[in-house]
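With one protein chain withheld, the remaining protein chains of the complex are depicted in position.
The first chain written gets the first letter, and so on, giving A and B; residue counts start at 1 in each chain.
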Amino acid sequence: MSLSTKNILGAKDLNKQDIQQILDTAESFKEISTRSIKKVPTLRGKTIINLFFEPSTRTRTSFEIAGKRLSADVINISGSTSSTAKGENLIDTARNLEAMNPDILVVRHNCSGASALLTQFIKCPIINAGDGAHEHPSQALLDLLTIRSHKGDLQGLKVAIVGDIRHSRVARSNIKAMQTMGMQVRVVGPPPLIPVELERLGVEVSSDLSKSIKDVDVIMVLRIQHERQNQMFLSSLREYSNYFCLTAEILAQARKDVLIVHPGPVNRGIEISLDVMEGPHSLILNQVTNGVAIRMALFYLLLGENNANPN
Amino acid sequence: MPTLIKNGRVIDPANKLDGSFDILINDGRIEAVEPKGKISGSKLKGIAEIDAKGCVVSPGFCDMHVHFREPGHEYKETIETGSASASAGGFTTVAVMPNTSPVNDNRSVTELILSQARKTSAINILPIGAISKGLKGETLSDMGELKEAGCIGYSDDGRPVMDSELMRRALEYSRMFDLPCIQHSEMLDLTLGGCMNEGIISTELGLKGMPVEAEDIMVFRDISLLAKTGGRLHVAHISSGGAVDLVRQAKAKGLPVTCEVAPHHFTLTEEACREYDTNSKMSPPLRTHQDIELIKEGLRDGTIDIIATDHAPHDLADKQVEFSKACFGIVGLETALPLTLKLVDEKIITLEKAVDLLTHQPCRLFNLDKGDIGVGKIADIVIFDPQSKYCIEPEKFKSRSKNSPYKGWQVRGQILHTLVAGKTVYSVGNE
Partner (left out) sequence: MKSTLLNSKDISRAVNRISHEILERNQGAESIALVGIRTRGVAFSLRLKEKIAEIEGVSVDHGVLDITLYRDDLAAGIQKPELKRTDISFTLEGKHIVLCDDVLFTGRTIRAAIDALMDFGRPASVQLAVLIDRGHRELPIRPDYVGKNIPTDRSKRVQVLLNEEDGEDKVFIQEPDNG
């Protein structure tokens, strides 16, 4: 029992069996977080380094708690992207960390491909906790876990991902992972926020929110970044909200059992209305809980791999 | 000492010569070109001989688009190392782009380059002067002074002339000096922050794309200006199929436009970026299969005039970084021949045409008395074995930099000897 990949760089590297195994393992880990002593000794003596070049509370904390619940030593390092023009910073930091013999490196960076670059310098497994607009695989996995625990099976489910697809690593990871699991993905957003040739990935593209959520099992709402409106992608957040905010009125046209997920943090009233966010369809807090279980599963499955020793 | 190159297949497009000839070189010039075995008698006493059996003997290659980084970025390349790279690739003449530091936008920098070349280079170095002062795209450089100092063309390469008014005046003014304006065609407002072709791969990788329209629009703009301005427009490193078509139409109208293509733009597609390989990060970016097909069509029908490498050496520190932060470019000189010969294998062009694109055509475009091995001409010659197979090993490049996406490629076509003015400047296995 082991994953087909040494690093978790993206959902694109995970096959169906890998994803199933990660979700199953995470399912078993959920129980630990409900105990009064929320810790098992599994990764005692292991060192996990969270190397974050971008500010993040949610994801970093989730990885940190996951590591600690497995008894690993978790160290948080904030990398700076501002220094040096040539970006030796990342490589230098990586080389330094390698010398400290970590067992897992969790990396977040604002450049797409940064974690792939690090694999050239780091021997231990790397988990990509978000690289630019490329991938954020653990987020997609926790989304799938959340959806699966409500729907039972992922195969054949229809999903609408709404918002800024262009700049979203969450969307990219989810598209890949969902397609691997046999789900149908539709993306919804204003055309400037849809990257070119996306349809070639087998994704349906729409800019009509009400129409495109009618027949789906899951609506994933993405965070819209305020700074986009100054970059020619958006006229204004107000107008964006007019067309793409998931309100109770629009939701009324969806299926009664539709699920709503959001990778957070939420801009209330811009991409989703408060009543919908806190309503019965919303799984936003389940996602946070499941995030810890997914990251525990990733740590567990990545450590000590490739070293089969029967009995 | 006189040298006889014998038993080779001589391809000299300038003189429409292709066949078994022997070439006698004396005093740096071509003394005789005669059918195989016909140079004999007293002439042959005490001379050096090069047996070119099974090989092609042609004028030394001429690359009208290289970056030798000197002055300013000698850690990437110098005129000396760049020249060594050129001669290893069969090139005897190169035109160096002005985006050095300081920029080659005045006589003193041009003279510095030429003086460095005399001291350290065994090949012919021809400077290209800037179109605008400091490459800033604001005011015209002193084009007359640059020509007098030895520049053979004008370009802001590395960046385009964005300002249409300035480009218009550059085309007009350069007419006075009868030198081409070489444009790096890229609408910067469309490519801001971009690092690869915009398309399915950039979408998947989450990288900012550089749309093909950024190239097409500027080529269209420049061609539009040309009808009124006159002058000569040379489109550098054409990478877009659409731009090839625009040049074709302009030529049909009789406009004074020419263009070049770099080997990577007819060899690699955007797929090469998939693993975030920064050695495949180029400007203009590697495009699609369809673009390659249209470029090949352009080579076949003569729309594309010459092959130029856009040799852009970069240190490891500039390439071994996040993809979006890496420098654009490739070490081009040492892989140009085998990549061009692939076009011959694919029957896109003939071997003779391939040699023409690398020799006679660039010299014709830039009014150079080179790329011609007729009797009396300076003996700049390359001898290559078009069949010999080998593996591309960037670590063995003569260039100071090793940035090449072709590492490990099995290719055919090896440079055996490069001669400048009759003197061997490169000899395989004898380096």
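In this text, a residue touches a chain if its C-beta (ideal position, glycine included) is under 8 Å from a C-beta of that chain, and two chains touch if they have at least 3 such contacts.
Owing to the predicted nature of the structure, the values given are computational and were not obtained by experimental measurement.
Colleague: In the complete complex, the chain left out here touches which of the visible ones?
Modeller: Displayed chains contacted by the hidden chain, ordered by label: A.
Colleague: Going by the contact rule already stated, which one of A:196, A:250 or A:303 would touch the omitted chain in the full complex?
Modeller: Of these options, the touching residue for the absent chain is A:303.
Colleague: What residues on chain A make contact with the chain left out of this view?
Modeller: 1-2, 24-25, 27-29, 31-32, 35-37, 39-46, 70, 300-301, 303-310
Everything below uses one rule, namely that only the chains that are shown with their structure count from here on.
Colleague: Nearest whole angstrom, what separates the Cα centre of chain A from the Cα centre of chain B?
Modeller: Here the centre of chain B sits 46 Å away from the centre of chain A.
Colleague: Spell out the part of chain A that touches chain B in their complex, as residue ranges.
Modeller: 12, 86-88, 90-91, 109, 111-114, 116-117, 120, 131-135, 169, 172, 195-198, 200-201
Colleague: If you look only at chain B, which of its residues touch chain A in the complex?
Modeller: Result: residues 198-200, 202-207, 209, 211, 275-276, 317-318, 320-325 of chain B touch chain A.
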